[in-house]
Structure formats: C-alpha cells, structure tokens
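Notes follow the structure.
Omission of a single protein chain aside, the complex is shown with its protein chains in their original locations.
What follows is chain A.
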Amino acid sequence: MLIELHKKLKDLLELAVYIKDIKGEDFSSIGNLYENLLEFYHNFYEIPPERISSLINDYEATLKKILLKAEETLNPYEIVKITRHPQRFTLLDILENVYDSYMELGGDGELNIDPAIICAKALISRRVGDEVYFHQVMVIGHEKGHGEEFRRGGSAAPWGNEKALRYMKMAETEGIPIHFYIFTPGAYPIEDYPGAAQQIARNLFYMSKLSVPTISFISEGGSGGAEAIGLTDLRLMAEKGYYSVISPEGAAAIEAKLKDGRPPRELVEKMAKALKLTAKDNLQLGTIDRIIPEPPLGARRKDYDFFKRLKYEMIKATDEVVLQTRSLKMFRKYALSKQTPESFSYFVNWELSEDEKEILIENRYKKYREMTRWAILEPKGFFKSIAQKGAQLGQSIAYEVKYRVLKSSHKTFKKFWEDLASESSLLLKPVSDPIKTVYNLIVGKKVRTKIRMPGEIESESDFYVSPLALQDKTVTCPQAEKYGCPDLWVPDLYGEFCGVCPNCGYHFPLEYHWYINNLFDKGSVKTFNDEISSGNPLNFEGYAEKLKKAREETGLNSALLSFEAKIGGISIVAVMLVADFRQGTVGVAEGEKFIRAIELAKISRRPFIALVHTTGGIRIHEGTMGVVQMPRCTMAVRDYVDSGGLYIVIYDNNSYAGPVASFLGSAPYQFALKSTRLGFAGPRVIFETTGQPVPPDYHSVENALKRGHIQGIWDRRELRKKLFFALLTMGGPNLYYR
C-alpha cells in the first residue's frame, strides 16, 4: 500500500517537473508546489502513513487544476517543447502499447543500422463483436528515445532513411500497409553516402507510387526529415505536435541574421507563432488530414488512454484508405456505421487487388495535387479560365491523337514491315518496295523535326553578353593563389569566356538571363504561367513587403520561371529557379508552376529540363505550405518519368535543402556546372547539429560526384552543346523526336 502511494507520489513529482519544464519560469500558478512535493518525497517515511493518502490526493487535485490552467495558456513554442520533452511518448512506447506484438528489423537498441529510425513488423488487433482479428503492418518511424544520446533525438542519418526505404519495399512485396511515425527535429544533415538530400529525394520518389496503404502520424515534424517518411495517403497529427519547415530557433536565427550565438527567446516564441506549426494551424492549411486529441499538456509515456485512441485512429485511417480504393458506397457505409475504440462494426481486409492498387496511387496523386492549391494567387476571369481549360483539354486531346493513336499505329506498321522485309528481303523486295512507296505517299513522308547541330546557329553577332561585362577593369580569380591564374579583364571574362576563368575553370556567377538567352535557339523561349504569384498564406509578418520588393526588383512574380524553348530544333519544356527572387526559395507558387510545367511536358511528350540558378531551400515564410511542395512536386516528377519522359537537372551556383532533397534530387539525370556548391544543409547548420566542422570543399561538385549525387560536371562554355547531345542520346522512348 505504502509502496503504491510512493509510486504515485513519484508520478506526481514527474508531472510537476514536466509542467515546470514546459511552461517555463514565467508560469506562476505552480508556485512552489514542486519544492513542497520534493520535500514531501524526501520525508515520505517520516510522515504518519494515515496522512499520506489524503496529502497525495490533495496534491493530485491541485496539480490537475494547474495542468488545466497550463493547457489554457499553451502557446506554440510550449508545444514545441512538449514534443521534445523526454517524458513524451516515443515510437517504442507506441509499439508496446498500440500494437499487440512487434519485431524490430534492422537492429534494436544501440546495435542498429541507425538507432534514430526504427522499422518493425507488427500486429495490430481489432474487435468486431466477439471476434478478434489481427492485421500485419510495417511500422517505420523515428525513435527519439527518453534521453539516450545515440538516438540523436530522432534525427535520421542518410543510411537510416535508406533502411526505411528498404523496409517500405519489403512491405510492398508483402502487400501490407505501412504506418509511419514521425518524431524528428529534422534529418541529420551529413552528406556521407547515400547523402541526406539524395536519400530523402529517393524516398519521396519511391513513396509516391508505393502500392500499399500508407498512414503517417506526426508528433514532431521537422521539415525534410519528416517528409522522408511522410508522403502518405492519410496524414494524422498529434494535437500537441508540431509540423514545420524549420525549428523556431532556426527561423529566429535567420530572421535576426545571426552569424552565431543563440537568438533571443522572445524572437523564438514569436517565430513559433508565425510559422503556424501547430496541429490546428496545419489542419486549417490543409497540410494534414486529421488531429488525434491528446490529454492536457500532451500525452506522456503512461497515458494509456491516448494509446488506445491512437490504435483506434490508426485502424480507422487504414480502413478508410483501403475502402476508398474499393467503392464509394462501401466507404460511405463504413463512415456512417458506428466504430468505437472498443469495438469495430466492420472488418476490412487490408490487402489490395491490382486494380485497387492503381486507384490507391491515383487517389494519392490527386490528394497531393490538390494540397495547398487554394493559396495560389492567379488572376482569374470567368471566361478566361473556361477558355484556358478548353484550350488545355484540346491540347491534351490533340497530343493524345498525334502521339498515341497515329504514332503507335504508324510504329506498328513500320515494325511489322521491317520484320517482314528483313526475313524475306530478297524474295519480297520487288513486291515490298512499291507497297512501301504507296504507304509513304499516303502517310506522307516521315515528318521529322529538322535537328540542327548547335554552333551552326550560334554566330558571334547574336550572342548575349552579360551587362556585367560593361566595366573596364580587371578582377582576380578566387583560385588565383592555388593555380596562379592571371588577372581577368572583365569584358573578356563575361563576354568571350562566359564567366569562366580560362586558367583554372572557376565559374563566376552570372545572371539568369545569360542562360535563357544563350542556351536556347534565338527567339524560341516562350514563358508561361508568369502571372502565378507567391501569396502570404501564413500572414507571416513582413513577408508581404519582402515579396513586393522582390517583385519590383526582378519584375517576376515568383522564383521559378517556366518556359517552352528549343535547343537545336528540339522542342523542350523547362523551368528555372532564379537567385534574384528571394534566393530561389520554393513556396506554393513555385511548386505549382513546376507541376504545371512538368504536366505540360508530359502531355506534349517533350523533354523536361530544370535549371537551378540557385536555390536556398523551402521558403520559411510559407511554413508547411512550402514543405508539402516537396512531395507534391516529386510526385509530378515520378509521374513524368514513369510515363517515359526525360528529366534533366542542371545545378549552378548554390543549391541546398528542400528542393535538392525532393523534385531536383529525384531526377535520374543530374548535372552540375563547375564551382557549384550543392548539398542538404550549409556548413553552419552541419556544425550546429553535429558539432563537427566540415572541410571547405565539403559541398563542392567534385565531392557531389564522388558521392554519386550528380552524373557529371559540365563547363558553362559548352553547356548548350552538352545539353543538346544529352537530349539526343538520352531521350526517353516516349519523347516525340524519337
């Protein structure tokens, strides 16, 4: 009896510590309750036993009151603290309490491929009437641990994400649903193989067509690390969880323009609010689907009621995803029937047939295609939009007829004829030739686009020269000390040399107009969707002014240019992320423009090229609205690549973070210009996360090539030529010029 009371007192003490930790020093309601409790705890055996019980009950009642009061004044930064607290439930607690049994794969405890990621095969049970059914599922998620150092707070290393991908594939082979649990402050930002950015991109690419139902549950969703296992059919979120593009501390450091040191607490709290990172905000923004309620001040390790609720919600969510692939009628029937945490009224088989798998993937694509679309600013007239839609439809049909119907029948005939001719060429030649001639007459001689070699058209007179060249002075190559480069005369450097040091090959940065004007055939560049512009979906303080300024300075509406162009006669669709507009960061508008461009490339069967002038990552001012552009765009990329398109990415200057870890990094062919720096996180973030400084050439293209991130290093002077040959040699089977 006494022991039980002692245990209860210990729990109360833990709760008091928890409240103190979360609410901070300013929370006066708790007063010196903690000190009193501690004293009581130390003198436990000296107090007469008959008094203990009532004392404990008193304390419990007061603590409950305080807890409710603390809940009332809970602010977003305190929610962030909740998710990081060692007393909060972790994935292992979920595996113990939500699932009936589980088996860890890829190691457990410290002996693990990556202790920050847990993969487990688990059984989850449901009661229908008197029957108990078991479902097998794959559970993949981050493990924060209750203060263990080796877990790295749930920051998955690149090989941790790779392990997650491997078990996703395993679940796909076995046809069992996957439950993802996201408890990460962000990915561990090191570039060691397979590379933080590359692996996240690969995960997203694969997950977009995973043929099993996937459900994710977010407690701590830190940007890219969360996305690595977060592209799912249904996204649940803990009521006291956060899902954000960047930690509030990181945002504050950027906002205060700190080089080092800690940002002030007020600013951090302000950022937490401005980033709209709570579950409620995210539901409103449409980046998650549902909130799982939690007890006041968040669920802790021993909140068994919460686990019960979570189990019910996970089963229900999986049921819904599965039923949506069957028929709407079944889904509706299910939704209307009464399901309770104790007992379900239906048993749903989670295995999908081939047709259902297709519907599942289609639903997933639709879901992400619609996500954040409401926030796009686009001037819309009623007639214009109808006309546009009509034109789109017409275009789509025209291309369909041109390439699928006509071309395929043409191809079949050609193939049949070739087979026939080669088998009996001698015998049939006198007969076959006239038929062939007649056929050619009817179909018309093959209408092949004339392909001109680049260089032919590139005369000196129409070569675009950067305005940087208009200065009469010399500059020093940054690598002069190492390679002994002579000083460069600016008109030469930016003119004839294309901004490249002729001695060491160092690439000086150039403005984006240079690429637009010099890479493509003269007059062939036609931009589209220019009017789509970045809005301010979070009402982030000061963001609207920043956007306005960027718009005025650049004359652009977003950081992404999308255009149609020709290279040596080959018609392509291209996008370019421009440094001048907010450092080429990606938000809702950029994501939408990217998707529309790649969709156009898909329906018109053209190669798709992404030029990266510079990208600084996901724009923090658009919060999770920006983050979900990662899965959105990657899905579009997957769709395009699967349909046989050729997607080439070319990096220049600086390319970091979100875009590299998703729609750029998932490209099968990636090239970089010399002197480019690319990676996941910058040197400062790496130092702050790992405590280890990185060498100055850590993000260089040479190292990116060694790590297998890119397929080659290109020289700007022959970029047009290289690109042309790449198109000729690597064109996908479905491209029109093939």
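By our rule, contacts are C-beta pairs under 8 Å (C-beta built on N, C-alpha and C of every residue); 3 or more make two chains touch, one makes a residue touch a chain; residues count from 1.
One rule holds in what follows: contacts and distances are computed from a predicted model.
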Query = Can you pick, from "Biotin attachment protein", "Lipoprotein", "Carbon-monoxide dehydrogenase large subunit" or "Putative membrane protein", the UniProt name of the chain not shown?
reply = "Biotin attachment protein"
Ask   = So which of A:31, A:49, A:264 or A:693 would be touching the chain we can't see?
value = A:693
Request  = Determine which one of A:305, A:487 or A:531 touches the chain that has been left out.
outcome  = A:487
Query = Where the complex has a chain not shown, which of A:50, A:472 or A:552 is the residue touching it?
reply = A:472
Query = Residues of chain A in contact with the chain that isn't shown?
reply = 471-476, 487, 489, 693, 695-696
